[in-house]
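Structure, as structure tokens:
For this depiction, one protein chain was excluded, whereas all remaining protein chains were kept in their positions.
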Amino acid sequence: MFGQNVEIRTINLNSVRERNEVDVFLQKQDLILERDVEYTLAMYDEDRIVGTGSISGNVLKCIAIDPEYQGGGFSNKIISLLLNEQYYRGNTHLFIFTKPRNKKLFLDLGFYEITSVDNYVTLLENDPRGLRDFTENLKLQKHEGKVVSSIVMNCNPFTLGHRHLIETASKNSDVVHIFVVWEDRSVFPNEVRYKLIKAGVKHLDNVYVHRGKDYIISNSTFPSYFLKEKNAIVKIHTMLDVKIFGEFIAPALGINRRYVGEEKSDPVTNEYNLTMKELLKDYNIEVVEIPRIKNNEAAISASRVRELLRTDDFESLKQLVPQTTFEFLISDEAKTIIGNIKNDKK
Amino acid sequence: MEIKKVGVAGTVESSDINIVIEPSDKKGIEIELQSTVMKQFGRQIKNLIEETLKSEGVESAVVRATDKGAIDFVIKARALTALYRAAEINEYSWEA
Partner (left out) sequence: MVKLRRTMMYVTGNNPANIMEAHLYGSDSIMFDLEDSVSLKEKDSARFLVYNALKTMDYGNVETVVRINGLDTQFGRDDLEAMVRAQPDIIRLPKTETKQDIIDVDNMIGEIEKQIGLEVGSTKIMAAVESPLGVMNAYEIATASKRLVAIAIGAEDFVTNMKTTRSPEGIELLAARSNLLMAARAAGIYALDTVYTNIKDDDGFMDEVKLIKQLGFDGKSVIHPRQIGMVHKIYTPTEKEIRNAVRVVGAIKEAESKGSGVIALDGKMIDGPVVDRAYRVLELAKASGVYKEEEQND
């Protein structure tokens, strides 16, 4: 039909061949087709891919147009189709990670800048009131104190290790704000993780638990596709996450300290913690690392708990989680989740 | 007309406008507009969206619009589509 000399097709993500074609095209633009994409479009001129874009959760990603086809309104077309797909999926609050040099394109398409990290990455959202509403809402939950601490945690699921971290923070602070990572990529769904944390800290009256929606950037959301900076990716992600935390979230709640679990054995998390420590100085936020507590010579961790669930070892498990979490794990509600853990071969 | 859920219509392609209509707890129609012709026509576009919604009996809504140079009939058509989707109504009384 008139006006369309290219054809846009939906990629069958189960087809290795189709994924591969898109991936090869993206690599020419210094990107890759990320593993977590849920929906991918490609624009073809005859049988050659000349543009593509994808969706993952509430993020638009892996978007690229062949340089020869730029300026023809094709990127608007691809982004329009991705936006429509998102709306049909019920996702209306959307995000894009892009290179700062490309942000103009998205600013012209109804996106608004949240923040940028140097020349590396810009985060945009499609709601001009998104971040503003989020921080306004946080301000309503502000509690005065000299030491106001914060912990960002996933808790997949909530263990005695997590509780120890929170208790330590609680004892040494006037107020503690917990942000639960909301990205739903863990076996325990976000609402369950949130519920278990709340139940597990009920005895601490200066601890407040928040749903860490949208503006707590977990590393699973952060695109791994900035190929050229592959080695710096953890650092860039941390910089972005910390910048949003320091610029918007901390001031809204008056946060001046952040607690993290010590992570000497995991180089990625260790680097994250080191970078965070460095960067949060600029916002007058102190970072305190708390060593992990142990049980039978091994640190208590959520991954150990999941391992024990796989083998139905509830006796050992009881030593690692608070009573509230344990009760959930033996309830009917947990059966599907435990089933999923057992089915996951990795 | 009552807005029940988020309704969206239109695209961000040239000459089109993307309109998102959401329920609001506040009275009145609040419009956030981004437009390629903001300076000359921003006010006019907002007025047209507001009139279109009001003529359908909408009293409260939050609207987000991204305009790529749409002319009036396009703005009106997109506003109506987004509204009817948001109100989950399929029947429109077409006028001759």
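Of note:
Letters A and B mark the chains in the order given here, with residues in each chain numbered from 1 onward.
We take it that a residue touches a chain if its C-beta (ideal position, glycine included) is under 8 Å from a C-beta of that chain, and two chains touch if they have at least 3 such contacts.
Computed from a predicted structure; not experimentally measured.
Counting the whole complex, the residues of subunit B in touch with the unshown chain are 9-10, 13-16, 70-74, 76-78, 80-81, 84-85, 90, 92, 94-96. Listed here are the subunit A residues that touch the chain not shown: 1-5, 84, 88.
Everything below uses one rule, namely that only the chains that are shown with their structure count from here on.
Centroid to centroid, with C-alpha atoms defining each point, subunit A and subunit B lie 32 Å apart.
Those residues of subunit A whose C-beta lies close enough to touch subunit B in the complex are 73, 76-77, 79-81, 83-84, 87, 90, 92, 108-110, 126-129.
Residues of subunit B that touch subunit A in their complex: 6, 8, 11-14, 16, 18, 20, 22, 32, 34, 36, 64, 66, 68.
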